[in-house]
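A single protein chain has been removed from this complex, and every other one stays in its place.
Moving on, here comes subunit A:
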Amino acid sequence: MRSLFHKSLIFVIIAGFLSSCAGDKDRNYQYFPDMYRPVPYEPYGAYNIFANEQEAKLPVEGTIPRGWMPYDYEDTPEGRADAKANLKNPLPYTEENLTKGKALYTVYCAVCHGDKGDGQGTLVEREKILGVPSYDDPGRSITEGSVYHAMYYGLNNMGSYAVQTSIKERWQIDHYVMNLKDKLEGNPERSFQTNTVTQENSDNLNPAEPAEDLSEDQDETQSEE
């Protein structure tokens, strides 16, 4: 009787140990971990070979990632004024570009600038970030160029979105922002451009995007029709 009691006590203790070892702070053990662990460097890995052990790095000074083109306007008030006056959207104003721009706008911009572009996003309504202007703000009178410039470098409290979006994606967002501005100002809807216009544009109104990239896109749109 007594020994049975003791045995069960030991059993309970062992069970307690086992269950406490299988905690949620550690990974489970693996069978043949050689098959699990990568030989090459994984994205975001920490390896001694890199400075700070950080695998995620910026491109080397003076180089650009593939599919990326340098942006000519400088991050100064003068550069901004220059972009505002002279920089134009190289993408044709098509329904596809606008739809994609809208989707991206919803992800990256709407949380502050609001779904309508009136500066009343969720974060503003919850008073986390204040002072987000409406796109029809007359003192700012945004243009295609100034919008792109702000997305590329950031402006005041707004950060740069060059990390999260590609050149083409930023121009698509740009189209949608100008569309929202027109709506807020009550201007008539801009009519969509056709592919013939695209052809003219592609000659080179696109200082920021490699030309072959754009022509590929046109091939796609043409083959779909």
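To be clear about the criterion, a contact is a pair of C-beta atoms (placed from the backbone, for glycine too) under 8 Å apart; a residue touches a chain by one contact, two chains touch by 3 or more; residues count from 1.
Everything below uses one rule, namely that contacts and distances are computed from a predicted model.
Peer 1: Can you work out the missing subunit's protein name as recorded in UniProt? Choose among "Quinol:cytochrome c oxidoreductase pentaheme cytochrome subunit", "Glutamyl-tRNA(Gln) amidotransferase subunit A", "[acyl-carrier-protein] S-malonyltransferase" or "Peptide ABC transporter ATP-binding protein".
Peer 2: Its record in UniProt gives the absent chain the protein name "Quinol:cytochrome c oxidoreductase pentaheme cytochrome subunit".
Peer 1: May I ask which residue of A:59, A:138 or A:188 touches the chain that does not appear here?
Peer 2: Only one of A:59, A:138 or A:188 touches the chain omitted from view, namely A:138.
Peer 1: In the complete complex, which positions of subunit A touch the hidden chain?
Peer 2: Residues of subunit A in contact with the hidden chain: 22-31, 35-39, 43-44, 46, 52-54, 56, 77, 106-108, 111, 119, 122-123, 126-134, 137-140, 154, 156-161, 163-166, 223-224.
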